[in-house]
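The complex appears here without one of its protein chains, the remainder shown in place.
For reference, chains read A, B and C in written order, and residue numbers begin at 1 within each chain.
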Amino acid sequence: MVISALSGVMALLLLSPIAVLLVASQRASTLIYASCLIVTLLLTAVGGECLFGQPTSSISLPLGLPWLGAHFRLDALSAFFIIVVNIGGATASLFAIGYGERESSPQRVLPFYPAYLAGMNLVVLADDAFSFLLAWEFMSLTSWALVVAHHQERENLQAGYVYLLMAGFGTLVLLFAFGLLAGNNGNYLFESIRTAHLNAGVGAIVLVLVLLGAGSKAGIVPLHAWLPLAHPAAPSHVSALMSGVMTKVAVYGFVRIVFDLLGMPAWWWSIPVLAIGGITAVMGVLYALMQHDLKRLLAYHTVENIGIIFIGLGLALAFKAHGMAVAAALALTAGLLHVFNHSVFKSLLFFGAGAVLNATGERDMEHLGGLIHRMPQTAFVFLVGCVAISALPPFNGFVSEWLTFQAILLSPQLPSWGLKFLVPAVGALLALSAALAAACFVKAFGVSFLGRARTAAATQAQETDSNSLAAMYFLSAVCLVAGVLPGIFIDMLAPVTNTLIGTSMPHQAGLDWLTIVPVAESRSSYNGLLVFVFVAMSGSIAAFAIHRLASDKIRRGPAWDCGYPDSSPITQYTASSFAQPIRRVYGTSVFHAREIGDMPPPGATRPAHFTVQLRDLIWEAAYAPIGAFVEYAATRLNVLQFLTIRRYLTLVFSVLVLLLLVLAI
Amino acid sequence: MSVIRDFALQGTQMLLVLFLAPLFIGIVRVVKARLLRRQGPPLIQPYRDLARLMRKEVVLAHNASWLFRVIPYVVFAGTWVAVSLVPTFRTGLLFSWTADLIALIALLASARFFLALAGLDVGTSFGGIGSSREVMIASLAEPAMLMIVFTLALVVGSTQLSVMAAHMTSGAVGLRVSLGLALLALIMVSIAENARIPIDNPTTHLELTMVHEAMVLEYSGRHLALIDLASELKLLFYVSVIACLFVPWGIAPPDGGIGAIAVGMASYVAKLAVGGVLLAAFETSIAKMRVFRVPAFLGAALMLGLLGTLLLFVSGSL
Amino acid sequence: MIDGLTGVLIIPIVAATLFTLLPRYRLTARLNIVAAFLTFVTASSLFVVEPRSGPYLLVDDLNKVFIVLTTFVGFTTSVFSASYIGHEIENGRLTPASVRFYHAMYQVLMFAMNLALVANNIGLMWVAIEVATLTTVLMVGIYRTHEALEAAWKYFILGSVGIALALFGTILVYMAARPVIGEGIDAMVWSTLVKHASQFDPALLNVAFVFLLLGYGTKVGLAPLHAWLPDAHAEGPTPISAVLSGLLLNVALYALLRFKMLLALNPAAIAPGPLMVIMGLISCLFAAFMLYRRRDIKRMFAYSSIEHMGIIVFAFGMGGVLANFAGLLHMTMHSLTKSAIFFAVGHIAQVKGTQKIADMGGLTVTNPLLGWGLVLGVVAIAGLPPLGIFMSEFLVVSSTFAREPWLAIILALGILVALGGLFLRLNSIAFGAPRGPTAKAEASYVPMFLHLALVFIAGIYMPAPLVKGFENVARLLG
Partner (left out) sequence: MLRGNLSFDIAHLLAGSLVLLSFMQLYQYRLYALLNVYALHALVLAASVGWQAFIQGAPHLYVTAVIALVFKAIIIPTALHRIIVRLGIHREIETVVGVGPTMLLGMGLVALSMVVMLRVTAAADPLAREDLAFALAVVLLGLLMMVTRRNAVSQVVGFMSLENGLVLAATGAKGMPLVVEISVAFSVLIAFIVIGIFLFRIRERFDTVDIQALDRFRGERQ
């Protein structure tokens, strides 16, 4: 099993040099992406095969650390994430077969793309600290290369720079964590780490380190700063992978270390995870609401979903620590299911954004509008994505959030009072973020696809190519299926929870009408299929009845708009004006949002001006000072470059005297 | 045999709510008029309006998309399904388990999602005002609603409406502060959700003050009819939820016979009548508030909900 | 008869004398390559047949690796230097005469470094290192520009003081050894010193180590003794910068390690660890911050060398098999990578006609091979996988954190700051819109990519014998 997975990774790695060689030729992009598609599909199959029945398999190669070797292992958890990674990879490749044709600098994308996929797969497969971190950082490196693919734009370079620094930070922190786990004599093998037992204190430190390390990659607040810069900068299919898949690989890292390697958690470990999860969810979506760059909005929204996932994981920790296995299984399933769901619809949305970018050359929603007329199919799939990510039934986003809520509703059974009070508050945050997410995507879809075109670019937009559409249609189909038949996917996760928690949610497939029942039917149950069928039926019945019995006549006319004459598209609601009420409610405190209106006096002919000022307090509080300090230190120390020889000698002399003094005393 | 009966009952429920929704609005309007010393429209006026709209042709804006035409049906269907899954006169209906309270709220949320999109579709400024304010209100109302659900679910140990209703009737639940808070919050939320005074004025035509109406400004004919019907259904939904959770008496148990069902129906209609009167009285007694006072109002609801949840622990009954 | 041991000494010296006689520089350039290659071959023969070591020369696990490394880098650098020097003569920065001198000096330098490595006698080692210093001084000043001369002068003065201090330390070691071993040559021979180290007078050893640390530390470029290093790198011909960073620093460090072993063997003496750890950390952090204000590309990478020397010294200071192994690995990887980088930099400077970073830009667009080579090199030197330095940094940081969390955090800080500095400059050199003039680079990229390939392979797979050797040495270093 693991061998076939590794050979797949090998194939991907081999594709990179091939890409370097082929890059001159025309068909290169098609060829590379097509082969990536095939390989990733195979890898998906491998993952599925392992998840359904195949036993855990592991292998050790004479690579990596000399006396340790490189160990790889394919267990249920890895298999699940292999599936997530490669579904994302496959669809991205399919999308890119069309998208890549119009890539301005393929020679900077093609070589790194397969390597990037390989890196993500390797992280999931690695079974010793060294291989894990190597793959982890390799993943960051290749994605960095993809981020700076369009290096002529200054901000892309900046984004890449911040990204690389944060990645380096994360890796070093994880390095600390493994240093603690492996101990002094450096047994970096996951197997031996599992057997070694740390006391709760050390475990807590490791947890914090992992939260920092994996969290910075996943984009938890306040370590998210790089994410909205880097994800949009990359080519869209790569953005999809970074946002939809790589953040999930980071989640994998967290789950692997905290749930698998650390052994039995202490109940209070869950507190930071839950708190951070809740804050991340709300902050992420609030940031997203303030954006008018489509891809950046999506990137910020990834932050929100990461928060939701971490809420699930935190609950799982709490339940596990208190030995409430069933509840823990439920919470973990919720988290992991959301991992899968988010990877699906976030990729879908980024593809949509990419299609729009290709068709109009615009990422700024203020310059879009009315695309539903020009690109109906893209609009449709994008709409599906929006509904799914807004956690609305009958799509998949709702299922995982619903399960999370169910898990939260089990919290009163927790003995510890801190959690009794924390969890409902987190629940409130989760609810808030869900509602805001809906608002956010009404804005995203409404402003860019509905209404009237705001620029010429938007009026001349053309529907995107069939490959891209195929990828997007596939993903939207997955969104629907996972929404109406969630039981299958929940059962898919059973082996994972079995390995990590020791038990799993009740078997869902057997239930009549394909309902899902987290704990007991008397508690709660949900049936996406029936809801879907109901809505579809009643809607069509209504339509049929009305058209048959009442009128079905239609007359086209100018918009009514309270009787105002047809005004120019500029009078439409823009993204920022759509966000204005929410900005006034939340933004004034979170972003110190200020609206400066400059209205000329009556009779004056100069135009009126209205500007909105937003401040990113997190950046100002955490990141700007660090940069300032480095600058300061660099400038201060730089004096030492310009001393005279005598002064340098004085330095040497004083060091000598100092050391002699040390000896003398 | 029983399956057929269950199907029949489910069907009855669907038709019943469809029939009762305009009536409830009618009641509210009549009572309001009377309180204002006006004659007021006849009770069946809402039905007339709907019928008239149905027969009229639809006038579509030039750049209205296909989405604009689909949305009314979606909104209507979503809301209708939501209402028909609430136990009104009988608990344990056939499909009652397909969606628990959270799912129902989410169903309404998706209806609102599409309605907001419709507001943006034609590309007019008023539509924009409407939908942006609508989502702002929703962003506060939904969390509040979910906190209420938490409170109730923690009391009852379930989010399944019919189970909750049954549990409430069983009288196992004593009088609780939390429940009181929850009820209060629920009422506030329903007022906000249904665009009633003081949040929004359903009968206003002063553009800048309207939320829901501005959103559907471009609709006409059968589309408008469906949307009106949907909003009436939504109002009915909240009233029925309040009814079956806080005044559950009279609801027929799953095993109840025809008699019980008849009692259930009667009591349900009675509850609606009372609710309508109360709502009307409330609406006439206060004035509409500024849009940006709404957050405070709903924030209060949210706090009440959260408070209710926390008080549960303090009362230590769990 | 000539065995590998004497070979690595004789070949360079013969070549040097030959070059002083030969007039034509193209020929000498080729011969230089040949000589360097022969040296490399003889050196690698050491792995096969190990000649027995005498009172003056020895071969053991510790220096075997370094000899081979030195001769190898010497060889590749000579290949690079051939194309580089050719270009320098065309644009008239060097005269044929000075080139003849250059090649002779090159071989003398190789000789001196090999001697320092194989010396079994601390006095001999000292002499060898002094010779190496003097030759590099001459080569740094070879351009005869004001800057070059001043750099050479600075290097010379600081170097001589360092030499003096090192000598004093050496004398002290002899004094410490004499009562135990007895007078005469034996008291300066490694193999005997190591045997009796435990009975030496600890107080003397301590003082000796202080002087040696400062003396040879000046050569290693530890802050605050580093002052000569950046200018010497920046103003000398690039092949010399490559040799300096890649080899000479290593050689000095090698000497330091030898003495560390002595102290480690003596229980009563102070632990050399803390001193080295502190100096290592200072150098690492200091150099990392210095990267940010650099305008001259070669000087920037010189500072990066200081940073890495800091990391290495830190690793050896921490001690323990893991850390020592990491240190050795890091030394090897660093010299390969850094010399590769300087190869790239040399060509870049020739293409752009300047060393000012401000006048470079978009190199990956104008000269893809060169640009991506540099990017790869910087990626390697910044400790990103899958290249070799990642492995050593992994070992250092993780093993340290288990023992001394705070030290590890400081070190990691230094690494991170350095990463920032390097990529800040790399962005403007390799990416963005092309800036500055771009001549056609007629250069052999073979050495550069050969080095990078080796580093790449080592990052993923290390051959067993190498590991074995490193492990033995790591144990020796204690």
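What to note about this one:
Note that contacts are C-beta pairs under 8 Å (C-beta built on N, C-alpha and C of every residue); 3 or more make two chains touch, one makes a residue touch a chain.
Quick caveat, the model's predicted, so the values are computed rather than measured.
For the chain that is not shown, the touched chains among those present are A, C, taking the whole complex. Only one of C:Val41, C:Met175 or C:Val194 touches the absent chain when the whole complex is considered: C:Met175.
Per the touch definition above, the residue from C:Leu149, C:Leu424 or C:Leu476 contacting the chain not shown is C:Leu149. Contact with the chain not shown here comes from a single listed residue; of A:Ile570, A:Ile596 or A:Leu661, that residue is A:Leu661. Within subunit C, the residues in touch with the undisplayed chain are 123-124, 126-127, 130, 134, 146-147, 149-150, 153, 156-157, 160-161, 163-164, 167-168, 171-172, 174-175, 178-179, 183-185, 187-188, 201, 203-204, 207, 231, 234-235, 293-296, 299, 356. Although one chain is not drawn, its touching partners on subunit A can still be listed: residues 635, 638, 641-642, 644-646, 649-650, 652-653, 656-657, 660-661, 663-664.
Going forward, only the chains that are shown with their structure count from here on.
Judged by the touch criterion defined above, the protein chains link up one after another in an open path, with no loop closing it.
Innermost chain of the displayed assembly, by C-alpha centre distance to the whole-protein C-alpha centre, is A. A count of contacting C-beta pairs for A-B and for A-C identifies A-B as the more extensively joined pair.
Of all the chains, the one whose CA centre sits at the greatest distance from that of subunit B is C. If you average the Cα atoms of subunit A and of subunit B, the two centres end up 35 Å apart. Listed for subunit B are no residues, as none touches two or more other chains. Subunit A has no residue in contact with two or more other chains. Chain contact summary for the complex, subunit C toward subunit A: residues 153-154, 157-158, 161-162, 165, 206-207, 210-211, 213-214, 218, 224-225, 227-228, 230, 270, 275, 286, 289-293, 320, 322, 362, 364, 379, 382, 384-386, 390-391, 394-395, 397-403, 405, 408-409, 412, 415-417, 419-421, 423-424, 427, 431-433, 459-462, 464, 467, 471. Taken together, the subunit A residues at the contact with subunit B in this complex read 369-370, 372-373, 376, 379, 383, 387, 390-393, 398, 402, 405-406, 408-409, 412, 417, 420-421, 424-425, 427-428, 431-432, 434-436, 438-439, 441-443, 445-447, 450-452, 513, 515, 521-527, 530-531, 534-540, 542-543, 546, 549-551, 553-562, 567, 569, 571-573, 577-582, 584-585. Contact residues of subunit B toward subunit A in the complex are 14, 54-67, 73-74, 76-78, 80-81, 95, 97-100, 102-103, 106-107, 109-110, 112-113, 116-117, 119-129, 131-133, 135-136, 138-143, 146-147, 150, 153-154, 157-160, 163, 207, 217-218, 220-222, 226, 291-292, 295, 302, 305-306, 309-310, 312-313, 318.
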